[in-house]
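Just one protein chain is left out here, and the rest sit where they should.
What follows is chain A.
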Amino acid sequence: MQIELNGERIETGAASLDALVEERGHDAGSVATALDGAFVPRPLRAAAMLRDGARVEILSPMQGG
């Protein structure tokens, strides 16, 4: 299935958001996630199913002012 992750189209075998976080090699506790523009809290990632064309954001702490 093809999804858009952080603005880039990628191919993924992950069915859910938590599987995608793991597939991309992220530590589940050090990222925050959104699906189609809506925040998905950590405990709800497993139930957040991906579909073709889904827009996913996986965000990390970064420099800021």
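One rule holds for everything that comes next: contacts are C-beta pairs under 8 Å (C-beta built on N, C-alpha and C of every residue); 3 or more make two chains touch, one makes a residue touch a chain; residues count from 1.
We take it that contacts and distances are computed from a predicted model.
Novice: Could you tell me which of "Thiazole synthase", "ABC transporter", "Phenol hydroxylase P1 protein" or "Spermidine/putrescine import ATP-binding protein PotA" is the UniProt name of the chain missing from the displayed complex?
Specialist: Looking only at the record, the undisplayed chain corresponds to "Thiazole synthase".
Novice: Residue by residue, what part of chain A touches the chain that was omitted?
Specialist: For chain A, the residues touching the absent chain are 6-7, 26, 30-34, 37-39, 41-42, 57-65.
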